[in-house]
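The complex is shown incomplete by one protein chain, all other protein chains being positioned as in the whole.
Here the chain labels run A, B and C in written order, and each chain numbers its own residues starting at 1.
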């Protein structure tokens, strides 16, 4: 835009960027406090590896007809683990549909995840994090929920925080923006995390928005925005911790953009070769979060080949148990469809329930 | 947000502010080219005065039961006039419900406006600007239309621009943001104008968003944003001209926030004393756009008391003629409800039309 | 006990539930200092403070969506959408989330929210301010849809709606907001949410309606009575889940059914009711079912509103018509 003759700045802004470990797992510029304990970093590492192994298994189950459509988080594990590990148990997570990393950390079980993606609502009846939200399929619609959850906490003067994760595609939805704007206006204790994996199915980030960063979308709502290296779990954890504590201490909402990459198909129903080449993808394998943290831990003497072997074996075992439990779960009662619709079945629906029960008992 | 140890800026932004005439009509810092011709400024002045006189009449008609609910633009006339006067006839205007200033400039007649607010769809069948959109009541829903209109122009390689105006309240709607974001992504020749009059009915600007300026919402979409003094018609016209020519020359969308003030009730159905005091409002009378431009023109010797008297008389006369035509307009045919629904009446609706016609002819 | 209007009854019920239950909060555009554009929340801000009565930014999708979050987290939000025509952007959140949260989590989370909106025509309002949107919500399983037709009903049904453990869409016929007054005891008693109200008994013909059309149906019944035709009038104030049994019982007696609503004919909820009759009371029918409804066209601007809206006369005429079948 050309300059007018009488001008001053009405406002100016900056969007910080945060990263610690480079792609080789080296921390040139020092590390934040949380990284002092390699024990903690090993916990994060284990969680990322478990997620990756679980995803691999889930995809295999889908390929063999034992699971429905599934969205792997391959390459993005640092986002979910970094964010969830910054939360307290009493905080509330509102995930998208690709946040098994965060959900597992929060205590959702692998069996529950499999049940859900296997087409069984009982998978969203988490026995662990009872207040966390289930997977959200309609993109971006979870953001307003997170504002409501955070606002409920605020109105009750509870020192809790609502944490919501969505994708780069989700930032184009009106729901995202309306939620951000209300969170800013009401100073809601909510942290918005964008897992920017470069793609919304076949639509690359550049075709999603002309904004240089997604973090700057925070400016529209008058809240702070920060971009982090989403393949650096330390950076994600650090930024998430700061934003969560900022929210907890009454300073309101933050938007974090975690820049990562979707290394595999959008879901098992997708064929990414239709819209991107191996050459597009392969450089990103050099940036992925697990090798990076492993390199760092190994260099610090906190991780060994043996530990790796043992971890893989342990993950496989846990996953196998979960899969067995999943596969052995008897089908739900068809009447559940009506029985859980309202707290108690409204009289007008009694006939339908009876007819359904009769129908199922005949041919069931 | 506290600093992380490894930080750089991912991006930074500034939002310029534009104003020329101060509240006393003085141009301390010079004026843009368009102001070289006082003739042109007189044109703008006349248009603002006409709008104000028309609004006054419309409110009076409503108070006496001869018009429906009406939204006066008192105090905001510079926005519509500044923007519309920067457009070419072949550009397309998409107004909100308070943009009679812009609509009149574009050639919508006062009779048409009265018909519309009097409850007659024929008021939106503009005989002048055939491609302009009608009044848009559902707040913010016109923004995506503007993107579509601009995109159609772009795809046909027409050097035309789509110009859309909404209020400060409208910037909270998802539609606004989705539209802005697409316009940015596709480099659409569209100019978004926000008439920030400080209120959305009873909700003050500060309760609408935590953003310091509304112009900065452009940053979320990666397009330029600019704030202007919306009571300075020269600034509005200047910023609008720059943005429109930017769009016309293929450089895409701009967001302009014009800061003004709603000096009267939200509509004739509103009682602003419920939520703001005279003390809130009266300082803004000192800032209003008409007195300001009059002072400038008078100081330049381009406007006199006599000219003012003549202008008021001329406006009154034109308005009276329009009111007469409006009041003399016979009611529309009830069958119009069905006849204009589709291009031609679908067979399945023939019965309803016949029944309606019969019913109306009985008791009509 | 003073006579109050329907909109005052809404305010009374809100104040009562807010008094009784600290988890009830009110949100929406202009619900605070302004007290709502129809004054339905008048005085609540002063009485309950800004934590519990909150103006929202202008964003209907988020008003619904934020309410889902509030409700899931233990509050009881009562959200106001300013007019019917602005409820459309809430459908996504209501259908994809509010209505499903309980069932999709198999009871772990729930959504005890109320979405209130003035609705319908008859007050010569601007464009998009007179739509009848009940069917859009009544077709969403998991939502209750409630439409009062009198101050007492507004009070009792709104109390029950707010106390209900599941989401309720509460549509207030704005044409009746100030046109009827009646004594309403502020006794905290809710009315049931899954039964129709039989407002008039009659053995000749069953008139079925809700909202503002219910008043037209009552007027029609009075006309008919003067001609010796005894019309039963059934108020389907709790549209969904639909209590068809009350309607069917009456039609089994009368053998004649006239349904009235303001919404367009096609796909309107009158179709559902006519269908229930055709399925379950066919053998009792002595005459075709009749619907007296809005036309299959866009709700017109005020000058043609009178030609769009059904009237008592039209309902009475339809009743006479079905009475002519023997």
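In the analysis below, contacts are C-beta pairs under 8 Å (C-beta built on N, C-alpha and C of every residue); 3 or more make two chains touch, one makes a residue touch a chain.
Bear in mind that the values here come from a model prediction, so they are computed numbers and not experimental data.
*Asks:* For the full complex, can you list every visible chain touched by the one that's not shown?
*Replies:* Taken over the complete structure, the missing chain's partners among displayed chains are A, B, C.
*Asks:* Among B:51, B:69, B:141 or B:267, which one touches the chain that has been omitted from the display?
*Replies:* The one listed residue touching the chain not shown is B:141.
*Asks:* Among C:23, C:110, C:135 or C:206, which residue is in contact with the omitted chain in the full complex?
*Replies:* C:135
*Asks:* Among C:146, C:196, C:297 or C:314, choose the residue that contacts the chain missing from this document, as touch is defined above.
*Replies:* C:297
*Asks:* Among C:52, C:76 or C:100, exactly one should touch the missing chain; which is it?
*Replies:* Once the missing chain is taken into account, the touching residue is C:100.
*Asks:* So one chain is hidden, and I want to know which residue out of B:54, B:70, B:97 or B:133 touches that hidden chain in the complete assembly.
*Replies:* Residue touching the absent chain, from the options given: B:133.
*Asks:* Which listed residue, C:46, C:185 or C:275, touches the chain dropped from view?
*Replies:* Counting the whole complex, the residue in contact with the absent chain is C:275.
*Asks:* What is the set of chain C residues that contact the non-displayed chain in the whole complex?
*Replies:* 61, 85, 88-89, 91-92, 95-96, 99-100, 103-104, 127-128, 135-136, 138-139, 141-142, 240-242, 263-264, 266-275, 277-280, 282-283, 285, 287-291, 295-298
*Asks:* Hey, which chain A residues sit against the chain that's not shown?
*Replies:* 68-69, 97, 116-121, 135, 137-140, 169-170, 172-174, 200-203, 207-209, 269-270, 274-275, 331-332, 334, 336-338, 341, 349, 352, 356, 359-360
*Asks:* Please output the residues of chain B touching the missing chain, sorted low to high.
*Replies:* 92, 94, 121-122, 124-126, 130-131, 133-134, 138, 141, 143-153, 155-156, 162, 174-175, 178-179, 181-182, 185-186, 336-337, 340-343, 346-349
Quick note on the criterion: only the chains that are shown with their structure count from here on.
*Asks:* With contacts counted as C-beta pairs, which pair of chains has the highest total?
*Replies:* Looking at every pair of chains, the most contacts join A-B.
*Asks:* By CA centroid distance, what chain is farthest from chain C?
*Replies:* A
*Asks:* Starting from the mean Cα coordinates of chain B and chain C, work out the distance between those two points in Å.
*Replies:* Using C-alpha averages as centres, the distance is 36 Å.
*Asks:* For chain C, give me the residues that contact two or more of the other chains.
*Replies:* 57, 59, 61-62
*Asks:* Among all residues of chain B, which ones touch two or more of the remaining chains?
*Replies:* 172-174, 207-209
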